[in-house]
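Shown here: the complex without one of its protein chains, the others still in place.
Chain lettering (A, B, C and D) follows the sequence in which the chains are written, and residue indices restart at 1 in each chain.
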Amino acid sequence: MRILGLYNYWIFIFLMMVGFYILISRRNLVKKILGLNIFQTSVFIFYISLGKITGGTAPILVEGESEVVYSNPLPHVLILTAIVVGVSTTAVALSLVVRIKEAYGTIEGAEINAMDNRMPPP
Amino acid sequence: MSDQVILRVAVKIIVPMILLYALYVQFHGDFGPGGGFQAGVIFAAGIILYGLVFGLRRAQKVFPTWVARLMAASGVLLYAGVGIASLLLGGRYLDYSVLAHDPHHGQHYGILLVELGVMITVCGVMITIFYFFAARGRETL
Amino acid sequence: MELFINFTLLALLAVTALGVLHVTNLFAAVMLAGIYSFLSAGLFTVMDAVDVAFTEAAVGAGISTVLMLATLALVGSKVTTPEFRIESISVKGRSRRPLLPIVVVVFTGGILAYGTLDMPGYGDPDNPVHQHVAPHYLEESGHEIGIPNVVTSVLASYRGYDTMGETTVVFTAAVGVMILLSALRRRDSYGEEAWGDEVIDDMDVGFKDAFGETMDPGLAGPEREGPEGGGG
Amino acid sequence: MSEHLPVLLVVIPLMAAPTAALLRWGRAAWGLATGTSWVVLAMALLILRRVQDEGVISYFLGGWAAPIGIEYRIDTVNAWVLMIVAAIGALVMPYARASFEREIQPSKIPLLYAGLLLCLTGLLGIAATGDVFNLFVFLEISSISAYALIAAGPDRRALHAAYKYLIMGSIGATFIVIGIGMMYAMTGTLNMADLAQRLPEVSSRTVSVAFAFLTVGISLKLALFPLHLWLLDAYTFAPSAVTVFLASTATKVAVYMLVRFFFSIFGPGFSLEVMAFHWVLLPLALIAVISASLTAIYQLNVKRLLAYSSVAQIGYMILGVSLASVTGLTAGLLHLFNHALIKGALFMAMGCVMYQVGSVRMEAMRGLGKKMPWTMAAFVLGGLSLIGVPGTVGFISKWYLVLAAVEAGMWVVAALVLVGSLMAVAYVWKVVEAAYFQEYKGEFEVRQAPISLLAPTWVLVAANLYFGVNATLTSGVATRAAEVLLGVGP
Partner (left out) sequence: MGLFLDIVSWVLLLSGSFFAVVGALGVIRMPDLFTRLHAAGVTDTMGAGLILVGLMFQGGMSLVTVKLFMVLGFLWFSSPVSTYALSRATLASGQEPFWSEDMEIPDTARIPGMVYPVDATAEGD
């Protein structure tokens, strides 16, 4: 029973790690950002799962009923903030990618590294 | 592509609905899911859709870049300004209870203003970002 | 029933994530990432986080995807094939690349899984998170704030300062994008020539690249006598 | 009004940033940014004084009491870090005008000031807050603005550097979020003081994992040894004024986060005895000191040389922290301030060179001792301080560090600190040799750097000397901060 209560977390960890793997193993700059997005979204899922109560309902108060069990609203608030932070990071990252493409002509990390290495420090 | 009659007609019908829906989300946020952030994104999505179909120039006629930029900045200022106002009225920073004679109303006003600030900023920012990306593309082509 | 929905969504999420990992075309990867966001929005709904689901659907599947596509329109959606990379520029130590990330990931995941062993079970109403701060929000916000949506109450009032920070983050993103994308395009000066391969071997090109643009022409130092960048 | 100082300190630059972004003229934005940063410094000093007189300041935002709402909780440690950040901000803003006008396209200059102000806001917010999630939000404000600021550098490699920093920074931030989530799962609270109270009751595998993730996440932001690669390119290619600002504030705030999490939230008992973090951090710090100093000697670019030196200095700070005694922590916290002064002065001098010569490579330094006497004199004095010559601030922090190592009976560590200093002699000397003992070979006239660049540089140099001679003030505050962290003393 104990394990059954935890299996959810393991799936979230699997998802996180897939995102993390994309992030650190792929050399394409856009792909890395996609990995970051998946990584972060999976962390969000993990947070939201903390706030869930079995049989609970969305934390919107129902007038006059005292028997309703509401899920925990605090993780929701935190994740709302985190989603916004995530999209902000994505926007800046993508504009960096656009500039890198213009400056280097490629968005492959390996090629950019090689080009960098052939230039002397300024 | 200049001859996309179907798309243009469809977008002309859909965009006002999207904008209206954004306002609904904004002001219904107290009672159901939604709020400033979602509303801002949806509003921006409406403008972006218009821009995608009718082109950047026409979108900028409807919603100039400087307006977007002004909105992006003024939303933050509005939010922080509500805090300063509550501070001047004798409360803690962002303590809405002092905004009106009755704490309940104060909280309502505070949340309304603050959510408005969020919506204005988010909408302005998303549209600004889209404009900058799209303008970059136009130069490339 | 809920378990079944949960399980289906999680399985789909896993498949989509693996799909993003697997596909080589960036356009497909972006669409899959959008689907991933959408599925997670569904999962959020199942877990009673309707506000979060709404935001994730609007942001993750909406705005993020639009931005990604706008980027792809600018940078192209093909991942360069490995053969081409080896041909154009040799990268030392290529062969040991694939192992390190997998080790890091397995290790991190293992530690995380170890950390969950003592965690309270999923959905248990006795969890510490449901005992401490949250009950105050659920029980008191009704008469302290007076609006039915507790998430909005917490977001805008109890933790309103966080939300101000969040708004500032969004604004920061706009400032960042404006700083980055209002720059003059520099492709003519070196984007193209750096793309050709023999030119970069010439050490002076880099130096000119670095300072030919923004510095005063007279100020680039004694090294300026190098060739003017060669034919791009 | 004075009770609202803690929040005004953060909110004033926060409100100045959008205003600056709306301005069209670089000069106007500069005036606004400079004025703001000076107001912030004044407030930070007032707060530091008040904390010393009255003890911990607690401010409930929105009027909601602590675990329900967000709290600003300022003790000596916070006030100390706030002061460092505000002081550097107040000096960088006036410096930035000439530097930006030379390196940045004019239309972007107001945006860069907005970015700098946002970065300042973020760093101040991290240092002031008493809520872990609020800390994350402000961390992201500072990080995202830092990415954009670094990418504004004149070289195209600035873009790649910023991208790498973004990836590493985001991984770090996500790890921090995971850590916070696990702590929250076990305790149900996000308030630091509340967490400190509840964590010991639930100490378990989950808390240990949260600790590990927070450590790794913060170490990424901190550029601790194996995770420092992003820092080198970022500091090398960022615009000069941005490098000055980030080098002397961003990593300092990260060190602050580390000690705050280790000592205030998890508590010395858990961090030291259960996790024994110092046995992990101590070797890493030592490797950082030795390897980064060694690599610095071989650098041909002075900014990159200083970046390697920063990695080594971060090693010193972490060394102090991981000694985990009052003296060790004092050394670490003192070095926060002292290193900000030292690296600020050195990077500012390099900004002057960049302004006039257009390059900071070793060759470009040739003969500058005669051509730009004030700039290079500032560099020499800063360099002496970096080495740790008596009479400079560098000496004070090294002194405390060696003292702490000896106190702990680790003679090897003390010896390695001295070896690191010797290496600093080598790399500083390389620059000095080029500047003073080689002839200028360029074809155009190099003039003295403008006064608006030299003045902030020399203020920092003077501070280096003043606090090197009169160390009672700084070491007093640092000692008290260390005592607060370890929970001893008053």
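The working rule: contacts are C-beta pairs under 8 Å (C-beta built on N, C-alpha and C of every residue); 3 or more make two chains touch, one makes a residue touch a chain.
Predicted model, so just to flag it, every value in this text is computed and none were measured.
Participant: Which chains here touch the chain that is missing from view?
Facilitator: So, spelled out: the chain left out of view touches B.
Participant: Which is it among B:L7, B:L56 or B:A135 that touches the chain not included here?
Facilitator: Of the listed residues, the one touching the omitted chain is B:L7.
Participant: Could you pull out which residues of chain B are in touch with the chain that's been left out?
Facilitator: With respect to the unshown chain, the touching residues of chain B are 1, 3-4, 6-7, 10, 13-14, 17.
We adopt the following convention: only the chains that are shown with their structure count from here on.
Participant: In whole angstrom, what separates the CA-based centres of chain C and chain D?
Facilitator: For chain C versus chain D, the centre distance works out to 26 Å.
Participant: List, in ascending order, every residue of chain B touching at least 2 other chains.
Facilitator: Residues 31-33, 37, 69, 72-73, 76, 80, 83, 93-94, 96, 122, 129, 132-133, 136.
Participant: Where in chain A do residues touch at least two different other chains?
Facilitator: As it turns out, chain A has residues touching two or more other chains at 16, 20, 24, 50, 58, 60, 74-75, 78, 80-81, 84-85, 88-89, 91-92, 94-99, 103-104, 119-120, 122.
Participant: Inside the complex, what are the residues of chain D that reach chain C?
Facilitator: Residue positions touching the partner: 14, 17-18, 21, 61-62, 64, 67-70, 102-105, 107-108, 111-112, 114-115, 118, 121, 125, 131, 133-134, 137-138, 140-141, 144-145, 147-149, 151-152, 154-157, 178, 182, 184-190, 198, 202, 204-206, 208-210, 212-213, 356-359, 361, 363-364, 441-444.
Participant: Note which residues of chain B are touching chain D in the complex, please.
Facilitator: Contact set of chain B toward chain D: 69-70, 72-74, 76-77, 80-81, 83-84, 87, 91-97.
Participant: What residues of chain C sit close enough to touch chain A in their complex?
Facilitator: The contact residues of chain C facing chain A are 6, 10, 13-14, 17-18, 20-21, 26, 29-30, 33, 36-37, 40, 43-44, 47-52, 55-56, 59-60, 63-64, 67-68, 70-72, 74-76, 79-80, 85, 88-91, 94, 97-98, 101-102, 104-106, 108-109, 112-113, 116-117, 119-125, 127, 129-130, 133-134, 137-138, 141-142, 148-151, 154-155, 159, 162-163, 165-166, 169-170, 172-173, 176-177, 180-181, 183, 185-187, 190-192, 194-195, 200-201, 203, 205-207, 209-211.
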